[in-house]
Structure formats: C-alpha cells, structure tokens
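The complex appears here without one of its protein chains, the remainder shown in place.
The first chain written gets the first letter, and so on, giving A and B; residue counts start at 1 in each chain.
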Amino acid sequence: MQNQEYIIQMKDIRKEYFGNPVLKGVNLNVKKGEIHALLGENGAGKSTLMNILFGMPVIHSTGGYQGEVTFDGQLTNIDSPNTAMNLGIGMVHQEFMLIPGFSITENIKLNREILKPNIFSPMLGDQAKTLDFKKMDQESQVSLDTLGLNLKVQSKVEGLPVGFMQFIEIAREIDKKNMRLMVFDEPTAVLTESEADTLLKAMRRIADSGISILFITHRLDEVMQVSDSITVLRDGEQVASLNTKDTNVIELAEIMVGRKIENMAQREEHESSKEVIMKIDNLVVDMPGEEVKGVNLEIKKGEILGIGGLAGQGKIGIPNGIMGIYPSKGSVTFNGQNIPLNNPAQSLKSKIAFVSEDRRGVGLLLDCSIEENIVLTSMQIQNKFIKNYGIMTQIDKKAIRAHALEMITNLDIRCTGPEQLTRRLSGGNQQKVCIARALTLDPEIIFVSEPTRGIDIGAKKLVLDTLVELNKRLGMTVVVISSELAELRSVCDRIAIVTEGKIEGILSPSDNDADFGLMMSGDYHKIHGKEVG
Amino acid sequence: MEISTKKIISTLGIPRLIIITFMIVLCVMAVFLKLPLNDLLSDTLIRTGMNGVLVLAMVPGILSGIGLNFGLPLGIVCGLVGGLISIEMDLTGYMAFFVAIIVSIPISALVGALYGYLLNRVKGSEMMVATYVGFSAVSLMCIGWLLMPFKAEEVKWPIGEGLRTTIALTGRYDKILDHTFAFNIFGVTIPTGLLLFFFLSCFLMALFLKTKTGMAMKAAGDNPRFAVASGINVDKQRIVGTMISTILGAVGIVVYAQSFGFYQLYQAPLMMGFAAVAAILIGGASARRANMLHVILGTFLFQGLLTISLPVANKIITEGNLSEVLRIIVQNGIILYALTKVSSGGD
Partner (left out) sequence: MEAEKLVFEENKPQSMGSNIKQIIFDNSVTIIFVILCLGGVYLSKQPIPFIANELIQRITRNSFLVLSLIIPVLAGMGLNFGIVLGAMAGQIAIIAVTHFKIGGIAGFGLAALLTIPIALLFGYFTAKLLNKTKGQEMISGMILGFFANGLYQLLFLFLVGTIIPMDNPTLVLSAGIGLKNTIDLSGPQGTKYALDAFAKIPFIKSTIVFALAGTGYYVFRILQSNKDERLKMERNSFIIRAVLFAALLIISFYVSTIKSLINNISVPLATVVVVGLLCVFNVFILKTKAGQDFRSVGQDMNIAKISGIPVDKIRIRAILISTVLAGWGQLIFLQNIGTLNTYGSHEQVGTFAIAALLIGGASVTKATIGQAIIGTALFHTLFIVSPQAGKNLFGNAQIGEYFRVFVAYGVIGVSLGLHAWKQLFDKKNKK
C-alpha cells in the first residue's frame, strides 16, 4: 500500500544474525510531518531496525535483511549510510559527534563547507577553494535559531554545556537541506528538565515544518507529551502500533514488558532470612554510560536479588562501583563492616566477588590458560596456590591443576583441558571460567553482571541454574544484574529496578507487568504518586 | 600430525622467515667462498652471550605493559658507572666483574623506579618518551663523563679533562666469562662461562615470572582492566617491570664490556636500545608478548646474521662496511614491522 501521506513504510522486516532471529516481521509507518515514538526494552530490536534504516555496513555484511522499505512512495533499498543521507534520513546520536576545538559553524558544516573559487582552484580543483565563512555563519545561525537557542555560531563548542551540544547536533542535521526524516535516539537522556522541555518543543516545530521525526525513548511521559503515534517492539516483534491519543502511560508500560507465553520456571518459594548482609547508602558511581546517582539498597543474607532496568540507567554501575573498578562515593557496609570504596583489593579481601559484564575486556586474560584465569585473583588476594620459599614465591602448579580440574567438572566447562586458552572457548564456557574464578575466592556474596549476555539459549539456562544451585547448596547470597527481565523474574526472590541512576523500586517476580514497565520508564512514582497524593 | 607449510609461515611470521632464509643463504655463500665457518660460528656464540642479557632486559618491559623499552640506554649508563667504580677500586678478575654488577644494581633500580613513574604518566606514548629519555640521559652523561672525578689510569685522560672514550679492561676481567670452561668441539670454540651466565639470567627471569609478583606483573601488562578488577596495582607492576628492565640493562652492559674488552662511554650507548629491541622481535616477540625462547633465538639469529654477513660482504665488495648498512636495514626494518602490528590491536 503506497500511501502519499507516509514518508516511510517498513513492511515485514526480518533480520537474523547467524541464525539468531532479531527482527521477526516488523512494520513501521511514519507519516509526513509527524512525530512517531519507537518504544521497547533492550534487545527488542530497536537498534537493528535503525541500522537497517541507515544502511549500516553491519547489516549487509551479515546477510542483509528481508522485507520492503518504501520511502516517500518509492520502493528503495538503503544499502549504505550515504544512500540514507541522500534520501534525507538523518540521525541524532546519543554520543555527540562534535569537535570541541571547532566553532559551531564548523561543526554544523563539517565536510559540507561552502566554498568560493580563487586563482588556484581552476587548476587544483575544489580542494583549493576558499572557505566562505560569512555564508556558512549565516546559514548555520538560521538552523540554530530554529531550535530556540540564543547562541552565536562563531563560538567554539568546547566549554558549552552538554545540553547545548545536543542542540548543535540537531542543528547539523536540520542544516542538511534535504532532510525528510530525523531519528532521535534518547535525546533527552543528558538534558536538564528545562532543556528537555525546550527540545520537545523544538521537535514539534521541526515536525510542523514538514520533517518527520522518529523518536526513540524510554520516557513514557515524553512520548505522551509530544508524539503523534507509537510503535512498540518486544523481542523482535512489533506488538503494538497506536495513536498516542488512544493510549496512556500505564497501558504502554504493560505492552512494553509483556508476559512471556512460555512458562518460565517459577522460583521456588523459600524463606530467605530477614538479616541484612549488605547495606548500600547513597552510592554514586562514575561509570561512563551507566552512572549511579544515589542508590540505597539492603541485600538480605541468602537471597537471590535481581537488579534490573534499561541499559544505560545505571544498574551495571552498582557492582562496578562496589568493587572499585570505577570511581565511586557513598558507603557500603558488609557484615557490619564498612567497605572502603575505590579499592578493588579491599573489596575482594572482604569476600565480595564479582563476575563482570565485560567478559572479554575485564573478565578474562584471553591468551592465558583456563587454569591461570581461574586461580589468578585468589592467588593475588588470598595468597592461595603459592609455595613460599623464604625470599621468593613460586606458583604451586600441582594445586592449580587440581583445582582447575575440579572447577571444570563442577561447572561443566566444555574445553580440551585446563591448559586451553580461554580465547578458544565459547561464550558460555568463558562465562563459566569467570564464575569459577569468582568462586575460587570462597566469597560470601557474589555479584553477577549480565550473566547470559551473548550466550546461546542452551547455555543460558545452564548458567542460571548454576547460580541457583550455588544459592541453594552453599547458601551464598547472589545478586544478579541483568537487562533481561524475564530471566530475573525466573530466578530471583526480589527485583530492584534502577532508573536514571537510582532505585525506582523493588518488586516481586509475580508483580504485574505494568508495574515493571512503569518503573523502568521512570513513571511509576509519577503515576502512583499522583494516585496517593 | 600434518605440518603444512602454511602453518609454518603463520607461526614464524614472514619477517622471521625472510631472516632465517637469509641466514641460510649467507651460510651457503660462506662455504662457497671458503670462509672459516667454524670461526664464524664461534664468533656468533660469543656475540650471542655478549648481547643476550641486554635483549633479556626487553622482556619485563614488554610483559608489564610498557612495550618495547627503547630507553634501555638509561640502564646501560648505570651499568657503566658501576663498571667505572669497580675499576676505580682497582679490582681484578671475578671480584671486579661482580662488584661492577653489584654496584650498578641499586643505581639502576633507583633510576628504573623513577623512569617507571614517568612512564606511568605517559601511557600510550611510552615508546616515544622512552626513546628520548634514553637519548637525553646519554647526552647528559656525556657532560657527566667530562666532569666525573674518576682518577684511575685507564679511565681518565692523562692530559686534559674528562674520562676516556673507551676504557680497556685488559688485565682486569677482559673476556673472563668467555674463557671460563671454554672448550673446543669440531673447531668451534664454545664460550661456556659466557653462555652459562646468559642462560642463568634467562632461568632466573623465568623463575621470577612464576612468582606471585611475576604473575601479577604479567596480568597487569596483558589486560590492565582485568588486573585492576583482581586487586592488582597496575601502576606499581609497571614500575616493577621497568625497574627490572633497567637493572638488566646495567648488568647487560657489564657482560657486554667484559666480552668486548672495553667500556665505551659518551655516544656509544645511544643506539643500543634499538639493537636489543630488534633482536627480541626477530626472535618472535611482539610489543605485548615475549618469552625466553624469543630472547635466545632472537639474539642468536640477529648476531649470527651480522657475524656471517661481514666477511661474506667483504669478499664480494671490498669497499665499505656493507655489514653495518645491512644491520641498519634489518634492525630498523623489523622494528617497523612490529610497530605496524601494534596499532592494529597487537599480536
């Protein structure tokens, strides 16, 4: 159906990565001049859909996609970012692509500078033409003024407040005369409230001038405030397409989270003690991309606590801060003792173990053997696996080998032997090596961050089962940090949701979907606050 | 087990293959030109032992994460000071040799620690800074050699100011290691003492790498983020690596000098760092990975190449020093190759 009122129609889009279906027949229709919101949890398929829209190389190098894309009534195949740009599709990224040492004009006009000829240019070509700063300044100022800022385009970008940089990014896209469709990816994430407000109003103005906007966000109240229509993705499927005026925040939250059709094995009801093993007070962690802005949490002894929330909201910053991997402030009390922050050795000595979400970057020495990886931390922290010879120490090869073999058996690590390089293992087995290293410390509490990320379905279950086993058999307190809500709901006793760097609330796995959705979008207290108040 | 040619090529790497082939060609040519191969082999063995410890000095730097230690001249200069002090004390024989080493150890340890501290402040640009620290140190010591209050006859110029450019070790410990336990087999003289010292140094290094600190140092160099998460102080381990590298540089030059017969002051140490780097790279190491085999094999190949190429070249072209030019090309060529690998994510 080619309809002149639509700027883009993506029909029945399917995409798989190495046999793993990521988009399972998604439809997306954006009308001309409208603001269309795209909602969905992490892993729902939003980024993949955008990569297809922009003709990113990663799509084409992994087998392309299926389905039809119609742009302004014409069937098109967007095969490269250049094609997308020529069609008039632009993207405002979360990561700013601005050069601080350049002026605003130079950033807006980067590689699109306005040139005038001079004596050399007939011979040497365009490269020798002079820059026409007067014209560039004029045009850039117009684009910038559309956004309602009071800013001179000749100023350098460095030193400007972060919120302004977002606007300059947008101005750069608007300045491209042929812009028809702009994608905004979490544009208000770094803005103050008043800046966000100005941005939303500017978005309205842009849409009214005929440029369609695709608005990716998790803030449901913003969706309600500014969008005309909404598409919700979940697990690679399009689960809803609505007009904004026909819905509300609670309904959206519910649709976003949804309940899985298959029966996830429910967590056995068991009495966890009321004793608090770890108390976290006002934790602030400076982890780029996962900032924690004041978390208060009590972890009960022997429980499996889940920490969930959308990506970038800060849940991963919590364990990284406690373990001293990223700079942090606040206080953490464990077993009644105060744990000094910013000191990884101390956290480890206090019997707190951590399995990082960055398996390959932080969790492993890829070019070392399995056994070396397993024993290294406890060797350094607890002096295990070492033979002391007075002035010198030597590693105890026998003990290391024995222990490694034990771990390989217990955790069922599929490998050719303890000397195999961890680089050669599959994702799931690498994860198990990381868990083995954490267990070798004999910890009293273990934080596991994104335990099943990048692992195939079969291995996922194994890893989760292992964690449950540890808790049941050894009574170890386990804290699982994960973006996959369904996973958390199947193994945890309680689930804390982190939004905008703080704990939005703690739910039980059996609480209703809408509550989870509202907490993740940060609207829970707004809604329930209103009701109570 | 199939040993395919492809696997050999990928394990050895193209530059090493080129060098090994070149070596074989040279040996064949040497036989053709009726050059005394046994003498050449003897010389190669001596030069391997002579340079070996200096090449070994690269290992702790690479493993701890500071990369190729172009600043080796810093350690060399400390060793020179130790050597001069031992002469000033009018010692001879083994006593003199070991005193030279023992005196230079605390000096080089201190200098190495400061140097390591500096390198920690310039992560990402270690190689450039190391090079110029080395150059500056040698230049500064040039002034130092002119001013230092040594009085021994071999050390100071009889008339005028300053220390001599080359200081002879005849009568003290000239070639003392080379001659100890040396024996002849098939016409080749094996400098047993020298080689023993070299292998012993490698053995001690290997032992160190299996201590708790050694393991921590390796982890810090291999993956600093992993190391931090395991409670290891990465900066401290880098300083440890730099210190040991500097100390080995000092010991290395003493070994070198006893074999050469002279201590060389002033500009001589300037380019020695590059030669050691090239040798370990030829042996198969990279800016991030190195082991004892790389040290031994690399030193042997590099020195062998130079030893055999000189007489062969002289037979073909009598003028000029083709061997020296060859050394410059091979040495710098292998370093360039290694640098292209560094930026593409390492080996």
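Just so it is clear, a contact is a pair of C-beta atoms (placed from the backbone, for glycine too) under 8 Å apart; a residue touches a chain by one contact, two chains touch by 3 or more.
As the structure is a prediction and not an experimental result, all values here were calculated from the model.
J.: Out of B:198, B:256 or B:274, which touches the unshown chain?
T.: Considering the complete complex, B:274 is the one touching the chain left out.
J.: Considering the complete complex, identify which of A:73, A:122 or A:148 is in touch with the unshown chain.
T.: Per the contact definition at the top, the residue touching the missing chain is A:148.
J.: Going by the touch rule given at the top, which residues of subunit A touch the chain that is not shown?
T.: Touching the missing chain: residues 82, 97-103, 106, 110-111, 113, 115, 118, 126-131, 133, 137, 145, 148-152, 154-156, 159-162, 164, 194-195, 198, 201, 205.
J.: Which residue numbers on subunit B touch the omitted chain?
T.: Answer for subunit B: residues 70, 118, 121-125, 127-129, 131-133, 135-136, 139-140, 142-143, 146-147, 161-162, 274, 317-320, 322, 325-326, 328-329, 331-333, 335-336, 339-340, 342-344 touch the chain left out.
To be clear about the criterion, only the chains that are shown with their structure count from here on.
J.: Using mean C-alpha positions as chain centres, tell me how far subunit A is from subunit B in Å, no decimals.
T.: Inter-chain centre distance comes to 48 Å.
J.: Contact residues on subunit A for subunit B in the complex?
T.: Per the touch definition, subunit A meets subunit B at residues 323, 325, 344-349, 354, 356, 358, 361-368, 372, 376-377, 379-381, 383, 386, 392-395.
J.: Which residues of subunit B touch subunit A in the complex?
T.: So the residues of subunit B touching subunit A come out as 207, 210-213, 215-216, 219, 222-223, 225-226, 228-233, 289.
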